[in-house]
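For this view, one protein chain was removed and the others were kept in their places.
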Amino acid sequence: MAEKVDLLAVFPDLEPAANAVERLRALGVHDDRMNVISGVPVTEAMLGRAPQWTNVPRIAMGGAILGFGVGVFLAYIAPFLYPYPIQVSTQGFVPGPPTAVVLFEMTMLGMLLSTFLGVFLESFFPNYRPMKYLPEISDGKIVVFFECAYAEENKITDALKKLGAESVRPAEAQPL
Amino acid sequence: MVKKFFEWLKKPMGLIAVGIAFLALFSGFAYWLNTTQQSPDQPIQFPHKTHVAFGIQCLYCHPGASKGPAAGLPSQAKCWACHNQIAKTQSSALLAPLKDAVLAGESLEWVPVAIVPDFVQFNHRPHIAAGRNCEECHGDMSQVNVAENPQVMNMGWCLNCHIEAAGEDQEKLIKLSDCGTCHY
Amino acid sequence: MSDKQHHAEHSHEEHLREKHLMLDPLPRGKMNEMVMEAMLAKPTWKWWLVFSILAAIVAYGLFYKWGILIMKGQGEAGVMRPDYWGIFLVNTVFWIGISHAGTFISAILRVFKAEFRRPFTRAAELMTTFGLVQAGFSVFMHMGRVWLAYWLFPYPNQRMMWPNLHSPLTWDLLAITTYLLSSTMYLFLPLIPDLAMARDRSTGWRKNFYKILALGFRGTEGEWTHLRHAMNIFAFAIIPVMFSVHTIVSWDFAAATRPGWNSTIFGPYFVIGALHSGMGAAIAVLAVIRGTMKNMSYFIRGEHFDAVGKLMLIISMGWAYFFFNDYMVQWYGGDKWTQQLLHFHEAGPMGWMWFAMLVCNIVVPWAILWNPKWRATPWLVATVGLIINVGMWFERYIIIPVSVTINRMPFTWKLYKPGIEVPMSIGTVALFILLYMIASKLIPLIPVWEVQEGQMAHEFKKFGRETVVTVSELE
Amino acid sequence: MIRPEEIKMSAEETGKWGMVIDQDICTGCQACVAACAMENNITFVGEVDSGYGRSMHWIRIERFWEGEYPEVKMTPQQPMMCQQCGHANCEPVCPAFATVHSQAEQLNLQVYNRCVGTRYCANNCPYQVRAFNWRDYQRPEPLQNQFNPDVTVRRMGVMEKCTFCIQRIHKAQDTAKSEGREVRDGEFTTACAQACPANAIVFGRVDQPESLVSQLKHRRHGVKHLEELGTLPNVTYIKGG
Partner (left out) sequence: MSEQFSRRDFLKLAGLGAATTAILTGCGPASRYVKREPYQQMPEYNSVGQSTYYATTCRECAAGCGLVVRTYQGRAIKAEGNANHPLNLGKTCARGQATLHGLYNPDRVQGPSTGDWDSAIQSVADAFKNYKPGEIAFLMGMAPDHLFDLVGDLTAAAGMDAPIRYGALSMFESRATLSKAAENLFGQPGLPWFDVGNAQAVFSFGANFLETWLSPVAYTRGFVGLRQSETKLRGVLVQFEARMSATGAKADHWVPLRPGTEGLVALAIGKLASELRGGATPRIFSGVNPAEAAEQAGVELEALEAMAQIFASNAVLAIPGGAALGQSNGLETAEAVLALNALSDNFGKPGGVYLSALAPNQTEYSGPASTEEMAGLVEKMKSGAIKALFVHGVSPVFELPAALGFKEALANVELFSFATFPDETAKEAKHVLPDHHGLESWGYQRVATGVSQSVLSGSQPVVSPYYNTRATADVLIAAAQLAGGKFAEALPYKDEVEFIQTKLAALLGEGDGSFSAPDAATFMAYFQQYGGWFKNSNALIAPDGSGALNGSIEAGEAEFAGEGEFFFVPFVSPTLAEAGANKPWLQELPDPTTTVMWNSWIEINPATAHELGVEDDDVVKVSSEFGALELPVYRYPAIRPDTVAIAFGQGHTAYGRYAENRGVHAGDLLGARFNEAGDLAFGGVKVRVEKTGRKQPLSRMESIMGVYGVGLGGEEH
């Protein structure tokens, strides 16, 4: 295996970045070896990249089911955990309409909590290790990180510069 | 100087020192908390064991248990009725408080051992009438000197027994698990 | 095309740019700089003065007085028979109402892609969280034995007791807990990219602070995707939660067997009331942010006041509709206690408050917000917003302590006179403002990435001779 | 474990303990109020608080006026205490289960130690008969000697109300049980009924047709207060002569 090198290319705008992605792909850099980082939510479609897979909706659904379960427990099971019957007024042990309230609130709570946690899980948050990053990204630059063969470094650098890259240089993990 | 100290804290020895300091603080607090949970000493180190061994029944000294809410503590007159005739009473240092109290007409201040909060209305009578024995709640007094409370007398403990006692009898269960049976 | 024509065309575009933030893009770096500058601006002595006055009010009015209240009991407050509920619950309803604006702006407007929302979603969401904090405080202030409040939460215990799910207060507790947690999470999710921005642009302790809070966010495609999905879920799911919260709050009253309370319209009536006060508070907060912080007149413009003003006008009409609906039905029902209550509202000792409520909630907004020019005047709209809040506080005051004066036992009727509630209420207001002041120094109040996203999507397009603005669908 | 279907809803029952109050002969003398306070360790609150609606009376005597001088008339005095509703508004709204329905005695219980002081029950009581401990009212030495040991001494932040002297019910039941018999009608009564010089308050079993209270209830034309709310109160008022 030839020696690899991590590079990054800084682009001022979306258009050149998208072109660069295309060019890189043409130059033999596989999509898996590329990573576009931007300060605005640039969608995969804009960059012409494969759709990202996310489990957040599934996790949310799971949380909702879990929350519903907690609601069922509170509404239908907990009243029967009393060793003794507690009656209020003439309402039943399991009051009808109020169980809907409990089920709803618990479902929503479960769903929203798990959505939040889902983002953490999926994005590996929190993560304070040194990462490949440039502070200019949050100023609107779009940076394409990619890995290529050491031999092709110059060729790719030239190609990207021609496409409008402000700079192409080796990427290093740094503390964020 | 301060910086050096903080540097040292990050080293293993420092970490251990921090751990020890924390543990010391924690156990100090735990000990303090424990002291607040200790009962004061009884005026007499009353040996229940000895008295039970003589064959004295619980109800002899605590007759209220079969009649009403409070089991009661025996009056000094009751103690003295026997002890007055026991030679050891005159000599024993352990019994001196009793002798002194009786002769001086002072009262003995006992520290209650088994007590329920005042929002719980406990009545001994129905429990005795239902065939409960004293030791089921108060422990085997033939084994201890100064009475100790073997139970955490909380609501769950009461209820467990009530439910068990009711068994399949629904009416009894309703009565025994009614909030108003104990709380009013 | 003549020069003149070209010039007119040009000035029209200029005009539109000046008016709309979305058409007036600045480089992202510039915007970041502006937001950071506003946040990092060294507090002036005036800021410190206000801060210390507020802190003193919070320390005295809220915490010291609360201590007194806990030590000496609810007798320190103005509650008694028959006014068992007083200003603490007025405040609870009021603050929950305020908190509705944040969700409304950032969730409903997001779902409906109302672009004007973009620069102030953050400020509005902060209001949700900070408002709920005050509501939570208020509800605990109300409790006679607050140290036992944990009994209201479901957890296994030796007493084998669970909270009573028959009680509207238990539903309330579940709903408010859900709402507080989800709105806080909904505040935090879109904040992450801005925290990353702040991390990249700060030094010293702030660097560490933002680094921890930003959780290592970089802006990879994956991160953005997860975030976007999560925010979509939140935006949709939090709306019913928000509706449920205030509906359940209304059930605390509507479920009771009291004249004037037992009303089926209370749920939506409370929700619209909440939006009414919430929008009013949000616009006032915006005006203050715009007026006091650097560079904010770029982000927050007349168009925002205009748009929110329109919403306020519509909500005011909705509120009037529900109010009249409730009033009409109660009046027509003819139940003697209800009649007495309505009469008491209008002609009783608190009648002035009833009329003031109508003026604040209907007359003032309708009189001012119909005019587009006035509507675009920040201080005017903010004043209207504050007046609406006074009116809505009055509304809750009339619903709770004034209405409970009248019950079915005339032998007990008595008018409520607030006691320790006054400093404590002022304390909650002070704490609310104080939290905003602290937040303005700690987190970027403008969601820069959302603004940039919006600006990317907007462009001019010519239809024949007309230049119009179009928005592209980015998501 | 009790299966819910085995519990009879109190709506279908007539209740167990009840009271009949004859307003025609009630003179409003306040003896019942004093007796109740003495029996149930009710605290006094002083001039300012009592004037501000914070008095702790478990029973109060209401009266209104009709007509103008000289044709003015006082309406019959109406002792008002917890009506021990079968369908009680106070019970379901308590988030802590501090006020619940007694299955055994068919009373509205107030469990003081469970109360956290939301005051929802009092708010929801159409009779406004619940009293809240707004402060820790002090009873100076040696007034505490008078405390009834059978009744909890309530503290600040707790709701309380008439219990139909449940301590007396329990005592009578305990005595009867120890003697192997049922509680007899009139064997005991509540403190208010005991004191009433006019015998205007009668207490007993409403589910036993031969009891005095049932007899009175049916023989005289009794009405229940705010019955239209469906609260199923267990106190019957006899209005006229």
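First chain written, first letter: the chains are A, B, C and D, and each begins at residue 1.
Here, a residue touches a chain if its C-beta (ideal position, glycine included) is under 8 Å from a C-beta of that chain, and two chains touch if they have at least 3 such contacts.
None of the values given here were measured: they were computed from a predicted structure.
Asker: Given the contact rule set out at the top, which of the displayed chains would the hidden chain touch in the full complex?
Answerer: The undisplayed chain, in the complete complex, is in contact with B, C, D.
Asker: Decide which residue listed in D:178, D:194 or D:208 touches the omitted chain of the complex.
Answerer: D:194
Asker: Can you say which of C:14, C:37, C:346 or C:459 touches the chain missing from this structure?
Answerer: Answer from the full complex: C:346 touches the omitted chain.
Asker: One chain isn't shown here. Among B:40, B:131 or B:167, which residue touches it?
Answerer: Among B:40, B:131 or B:167, only B:40 touches the chain that is not shown.
Asker: Hey, which of D:37, D:111, D:125 or D:232 is the one touching the hidden chain?
Answerer: D:37
Asker: Which residues does subunit D use to touch the chain missing from this display?
Answerer: On the side of subunit D, residues 22, 24-25, 27-31, 33-35, 37-39, 44-48, 50-52, 55, 57, 60-65, 68-70, 72-74, 77, 136, 140-149, 153, 155, 191, 194-200, 241 touch the unshown chain.
Asker: If you put the missing chain back, which residues of subunit B would it touch?
Answerer: Subunit B touches the missing chain through residues 36-40, 63-64, 67-78, 101-102, 105, 107-112, 115, 117-118, 124.
Asker: Touching the missing chain, which residues of subunit C?
Answerer: Subunit C touches the missing chain through residues 340, 343-344, 346-349, 351, 405, 409-415.
Following the convention adopted for this analysis, only the chains that are shown with their structure count from here on.
Asker: Could you please state the distance in Å, as a whole number, between where the Cα atoms of subunit A are centred and where those of subunit D are centred?
Answerer: Chain centres of subunit A and subunit D, defined by C-alpha means, are spaced 63 Å apart.
Asker: Report the inter-centroid distance (CA atoms only) between subunit A and subunit B in whole Å.
Answerer: Spacing between the chain centres: roughly 60 Å.
Asker: Tell me, which residues of subunit B touch at least two other chains?
Answerer: Where subunit B meets two or more other chains at a single residue, that happens at 159, 173-174, 177-179.
Asker: Tell me, which residues of subunit C touch at least two other chains?
Answerer: 160-162, 164, 166
Asker: For subunit A, which residues count as touching subunit B in their complex?
Answerer: Where subunit A meets subunit B, its residues are 83-86.
Asker: For the complex, give me every residue of subunit B touching subunit D.
Answerer: 69, 117-121, 123, 125-126, 129, 170, 173-175, 177-181, 183-184
Asker: Across the complex, what residues on subunit C touch subunit D?
Answerer: Of all residues in subunit C, those touching subunit D are 72-76, 79-85, 142-146, 148-149, 151-152, 161-164, 166-170, 173, 252, 255-258, 404, 407-412, 414, 417.
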